[in-house]
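Every protein chain but one is kept in place in this view of the complex.
Naming follows writing order (A, B and C), and every chain is counted from residue 1.
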């Protein structure tokens, strides 16, 4: 599936309640239409200038959305090939890179939270088992905790390590050389 | 009755001192002589193994210390002697220190029985083969003790594997030698050699003898805990196995004993299958001392075969090790004995 | 009744823990595995990582794009050229640079040579892990020839840093083509030897067949890639699905094995050697003339956005994910390393096997610890 087709399909899962009533007769250009019919409270397509389709999900919808991406036979994203924690400055978030081994299409799902003290997302390791290790890595370096993770503890660093090194505000004057 | 080396030394000493003193002095002299052989043979075999391994592996091997590296193992031994003896906390100190001696003494005792030549045999007991099998399995007690006492899980796993392995493979070693005993009718090593003047046993017993020899070599390799049966050490699985916690000279005892055991297994095979010190077709019958040469030549050839195994084959897994013994070697061995008995009964032996 | 209870009690088996690593011959570096064992049978494997974590991702955030390349050498050092290539491709794609064909072809040849070198080392170490020590030297002998080729052209044997964003640091050495051809001819006679020595060996087959089975569904779910995934019949070769450099110009087969056990993974790698040789043979006579490098700015600034590039290293799919804010440093750099995902499947594969099986399974995962730890 192309990115555009994916966008339309995914949009249809989260219909905009305000738009629904009059969506029937509208047959305008795809881009505008899909933007309009999607519920902005749940889902948002973002432009990142990358080759993939980018979707921003609300944390509370994350697990449900991911599950749908995996189980829906048209999308069938069964291969989570990259799970990245990102510190966007004000927000902490996770980027999921997904690929379907059947259809060979890709999608990037992002999730963000502004809570830097106690960021929490739902774990996706019941959907893709590879997420178990990747989420531990993210927990280790960003301090993002995951609900329902079977074994959430530090993976690389020692348990008594103070702070989360890959956050932008992490300081370690002894070990870090800043140019 | 061959003139044993003990007797000749005793007679020599008898001219100097009283009978009982000479008796004890002879014992000490023989023991020291064999200790010397033990050390030299051990060190030489280690060097041989390293050089041969190097040649198999496209390397050169140790060639710096002494001519062609002849003193290399000497230097290693010096290093090991001077090394600190470390041990683990909460180890069973007594058993921990005892274990290496078990291993090395059993190897040394077995060495006394080997007929290097007609004259050169310390202890020609009439239950020779039986004694050898019995004594060689004492070594495993040392390994078990060492593994248990060092308070290390890797060592313990190694020791337990060793126990399992040795108990199983004792059977095959014993039975394959028993097959040959059917031909000789005697357990005494000198008589086994005597029988072979009419053709080496592997020729006399032809097919069952060859099968018995193959089984013996496999089981013997397993007895000595060498690759492909080195479950006990299993470098990539257990680090160093039962001797993980041993250092310095205590480690060297284990190490030397392994090589002496290999030599022993080969020496027994030489004695039982290849006519010990008898020369092929009796070509040097008139020069008795050449027997040592023939004995060593045959033994080292078999040692080389074991090294060849070691540097070619992957290691078996512990359950496959037992499968090989109980499902393959043991049934074949039992059938083989029956076949051999039939051959002896019908007198189908090839005599030269 | 009482008696039998005490008897049962005295034979009660108990699980115990064993620390495999960080210094252990079979973990190839400083991987630490916490094993829960019942006798010889493995109940649980829990990796403990981070013994050589250098936080390359954090270091990248302060480095310029040229400087990042040499850090990737230190991740998966056995496929360092491919790692370099991945970063360079990401940067070049982001800058929309037109890379000369010569560069693409040379990169592909060296990349495949890297793969062969890595597989040679793996083969030797695989043999060593299952107890056949001699394979190690035979594998290294052939790898040494490739290393000589690299040293002559790139200047280093392992951490080559031959790629720069925009092309290659230098042009190939005049001897390069001849040496590569010599190697290909030499190596074609050696793979059958590999097969005779180890693949066909009955002990080796018994040790590997049916051991550490990973089904196709599990392979996908665990996100494993490379030869490990292809041994489970999961077609995932990045070179096929997302061809980069000159890989779209060559024909090769993606090696697939259906069994998913250790032997299948072993076979995939051995067969991949042939495919890599064929790729090299197709390209080595057709290196186009041209520049070896495109001029870039001294300070490379990527446009704002996110860039992802995947390549197939010897271990599997390496992903390079750059989030750029338009400055000379990446805002966030993520390496999706193949070893990390492959390792996550180890517990699943090893449980129920013996210690020897764990070692054999780990050997076919072909772990490089700096790749996992980054």
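One rule holds for everything that comes next: a contact is a pair of C-beta atoms (placed from the backbone, for glycine too) under 8 Å apart; a residue touches a chain by one contact, two chains touch by 3 or more.
In this text, contacts and distances are computed from a predicted model.
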Quiz item: Can you pick, from "Sodium:proton antiporter", "ABC transporter permease", "Heme exporter protein C" or "4Fe-4S dicluster protein", the UniProt name of the chain not shown?
Solution: "4Fe-4S dicluster protein"
Self-check item: Chains still shown that are in contact with the chain withheld from the display
Solution: B, C
Quiz prompt | Which of B:308, B:326 or B:342 contacts the chain that the document leaves out | solution = B:308
Quiz prompt | Residue of C:18, C:97 or C:169 in touch with the missing chain, whole complex considered | solution = C:169
Exercise. Based on the whole complex, identify which of C:93, C:159, C:278 or C:325 touches the chain you can't see.
Key: C:159
Quiz item: Which residue, C:30, C:197, C:314 or C:346, contacts the hidden chain when the whole complex is considered?
Solution: C:197
Self-check item: Residues of chain B (touch criterion as defined above) contacting the omitted chain
Solution: 52, 54-60, 63, 308-309, 311-313, 328
Self-check item: Interface with the unshown chain - residue positions in chain C
Solution: 63, 66-67, 69-71, 73-74, 134, 137-138, 140-141, 144, 148, 151-156, 159, 161, 164, 169-170, 173, 193, 196-198, 200-203, 205, 298
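The criterion applied here is as follows: only the chains that are shown with their structure count from here on.
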Practice problem: Indicate which of the five shapes (line, ring, star, complete, other) describes how the chains touch one another. | Solution: line
Quiz item: Any idea how many Å lie between the Cα centroids of chain B and chain C?
Solution: 44
Practice problem: Would you kindly tell me how far, in whole Å, the mean C-alpha position of chain B lies from that of chain A? | Solution: 66
Exercise. Return the residues of chain B touching two or more other chains; collapse runs of consecutive numbers into ranges.
Key: none
Practice problem: Over in the complex, which chain C residues touch chain B? Could you list them? | Solution: 16, 18, 24-26, 40, 127-134, 136-138, 141, 197-198, 201, 203-204, 206-207, 354-357, 359
Quiz item: Okay, in this complex, where on chain C does chain A touch?
Solution: 48-50, 53, 55, 57-58, 62-63, 218, 220-225, 234-236, 241, 303-308, 310, 317, 319, 321, 323, 332, 334, 336, 340-341, 343-345, 348, 373
Practice problem: Would you tell me which residues of chain B are touching chain C in their complex? | Solution: 53, 56-59, 153-154, 157, 227-228, 230, 234-239, 311-320
